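All protein chains of the complex are present and in place, except for one that has been dropped.
Labels run A and B following the written order; every chain starts at residue 1.
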Amino acid sequence: MALDETLREVWPRVRKKHLFPELPYPLCAEGEKRVGLDIKEKAISISREFVEGMCQELVEGEVVEGLLDHAVSHYLCCPWNLSTHLRLYGEAKKVLRDKEMAKKATDYFMDVVADTHCVSQKETPLPRIYRHLRRGVLDEAVHALYERIWGVDLGVEGHEEISRKLSRLPYLDRSRWGDSMKRFAKAIHPLLQEERDQGGLKRPGPMGGHRMRQYSKEEIERGFKDLASDSATPSEFKEIVRDFEDDILEANLSEDGSMGLGPGRSLDADLLYYMKLAENWMLPIRKMPTKKSGSLYPHHHEPWEVGKPYQDIDPWTSFGKIMPGITQMWRRLEGDIFGQWEGIPDCVVMIDSSGSMTDPRQSLSYAVLGAACACDAYLRNGAQVAVYNFSDAWSGGRQMLPYSRQRREIYRNLCHYFGGGTSLMVEEIETLHEGKVPDLFLITDMQITNLETLIQYFNQCKNRITAVHIGDNRHVATFRQSMALRKNVEAYAVEKKDDIPRIVLGKVRDYLYRETL
Amino acid sequence: MRNPFLDFRSVPIRKKEIPLDRIVRAKQAIMDRIIEGYLALVEEEVKGLVWLVGQSHEVRTYNAALRSIQGLQYDQDDVEELCAELDSAKKVPYLISGPAGIYLSALINQAREERILLRLQDFERTFHFLGYRLPQGKTLILRGNVGDFIGASLAGGRLVVEGSAGNWCGAGMTGGEILVTGLTGQKTGEWMRGGRIQVDGRIWGVGQNRYGGEIYHRGRPIAPLGAVDQSQSEDDDGPG
Partner (left out) sequence: MSPENNGALRETVWEIHDYIRENLYLNRPDIEVKGVRFNAALLMSILTGLCQGKELIIGEPGLGKTTSAEYVCSLLYGFPLGTIWGSEVAGHPEQTEEKIIGRPDLGRLNQGEEVVVWSHFALLPVKIVDEINRLPETKQSMILDGVDRGNWEYLNDAIINREYCLFATANYQDRGTHTIIAPLIDRFDVMVESKHPGANLAYLIGSAGSDGRALRHEELEAAFQKVLGERLPYQVRMERIEELCAEFRWALAQDHGIRTLSRDERKAFRVQKAQIPFDLDFNAFLRLVLSELSFCHRFGQKRSLERCEEGCHFTGYLCNHLQNCISNRFPMSVRGFSQALAWLLGDQAVGLEHLKALLPFTLAHRLRWNEETVAQREREPRQDPLEIYMAKQGVEEMHRRYMEQGPQIKEALAVASRIMEGEPLEPIMGDHPIYWEIQRDLGKEGLER
């Protein structure tokens, strides 16, 4: 009970010191003697056993305040959010090339930054806690570093060289954390190897480890979205996601497919990559359109002036008088009424995954990204999406998904890559329509062997068709010439592949939002 | 105009400083000067961003590098950090391989430490001309693969490459020792006048014009002038 009392007394002080962070009230919990802190979805919990152990050397209030200072500094300085955490991890992994070592190095780096930020800005008992903490080899090296950069005595001996190297890093310069992380990881590599040999890599440090579960679900979603944007290639993203797969599954994230997860299934990092990337291109939900009523009605009064017509004078508000300053007349305006709420048509996406297109699992495929953006836009507005992924359809190189609202399934079909020849079967596309008149999106490089069949098919379609093709070749000219007179068909040439999402979304906006613009 | 900041008049300006601030500031100042030196060297020696290898060019560039770094106080960590800056090209807009390596060598040769370790294994670029004119009494350990002209004109120092070296390794060395745990490229030991080169991996080619010194391959001396040890390892890759 005494610890609860102490916490009640210390927490408001810590909150004020750190300018009122948005963190819930911390808890005291049964925990390990060796590990002082645990953070789950921003909720800090302090280990009673740890505090009891430390109380042999320090006052209870000091221990609690130090632990809280450490936890709050993580929240408000480093890593701040999951994106930063993952970015630092990515840098560490480039140097260390080992998942567990990279995680450990990242944890220690974040601890150093957070603690140094706290010590440099506030009065904190953290140094006194570190002085009396039980240390492993890595902890000793880090405490030797603290002695150097904080100017305090923590009772550490040795580790001159490594602390000298580590003391050069600008820990408090956020813009250089990436480089600093690499150099930090490089410097402590030998110690990490030693730790690995002793089997201590997975053990959390005395101030607790950094797991996915310390972030809220929304932060995790946003973190992966940022990671997808920042990753140069899908493989870079996938590597990090796979390294954290256990953590993500443990954090029990949403089962609606937004994390590329389904119940009982493991993470598909490829799908997750495109899902998160597509979220950066979002169209708002369509609003009910309005239009003018076409007839005038009395809207408001305005003062009558000499010379203005008489017929709109309101005798009631004018009190029966016709004189300037008293008489009021009606001003008539057209009203706004709700327009026709056109049903959102469904969408069929035809995506080319032949050998001439980029393999979306190896490199960023703007074709898949553009298709994904279109699918998301239709799904958000309540429509359904069907997918026709084709390579050499005549030889079975095609994958079809009938109308669906399952985002994960749609992405799975979009990301599939055949890498063969290029032909499609219009009969199969017809079956996907299921009697409706959906919007059609075709993303291809137009090197389709049976292009004439496709042209004939488009010529008889009433659907709105958007064809986005990459590059220019004689097939393109044929296609454009044939479609020139069709008002429902628009073709866009793309020189830079990264224009595809913009073009696709532009058309979607045109189709879905025209009346509301 | 009214002073909109008057409310903050009483806020103390000197904030709590920890040794880290001082250390980082001092190191930053040193690095800025070192990088300035490199850029000045490039401007002086490199015309149109092209620098051709030739002995007079190297000598001139080396002397210019020495002038650039005169009076600088630095340590081996600064040298390693310069390698990182040259690799990342964030602060250094361009890396001209020859002058960069010679500049690094000048820094190494003039450093206080007698033993210098550079960890190059994680860098994307390879550095050339490292160990140029390494003097007696100095030991330079390069961890990772390095480029051409490693240990060129070695002047009595000890150079250890824990990786592979490129072409012209030990070219023109007059004394000292080069130890390469990986392979070396073509023209190994070309123009050497003294000293010793020991290569544990494959040697792709030995220089035809040697005037002294010894070359050992896996502990065995290679035949003099013109004869090349043809023994190969399956794992050896060709030089870059």
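Heads up, the rule we're going with is that a residue touches a chain if its C-beta (ideal position, glycine included) is under 8 Å from a C-beta of that chain, and two chains touch if they have at least 3 such contacts.
None of these values were measured; they are calculated from a predicted model.
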Problem set entry | Touch criterion as defined above, residue of A:M54, A:C77 or A:L512 at the omitted chain | A:C77
Exercise. Thinking of the whole complex, not just what is shown, which of A:R13, A:R134 or A:H299 touches the missing chain?
Worked result: A:H299
For this session: Quick one: say which of A:R380, A:R405 or A:H433 touches the chain that got left out.
Result: A:R380
Problem set entry | chain B residues that touch the omitted chain in the full complex | 3-13, 15
Seminar exercise, completed: Even though one chain is not shown, chain A touches it at residues 18-22, 76-77, 80, 121, 175, 218, 279, 282-285, 287-288, 290, 298-302, 317, 319, 321, 325-326, 328, 336, 338, 380
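Everything that follows uses one rule, which is that only the chains that are shown with their structure count from here on.
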Seminar exercise, completed: Contacts from chain A onto chain B in the complex sit at residues 94-95, 116, 119-121, 148-151, 164-165, 167-173, 179, 182-183, 186
Problem set entry | Residue ranges of chain B in contact with chain A within the complex | 16-21, 23-24, 27-28, 77, 81, 84, 88, 90, 119, 122
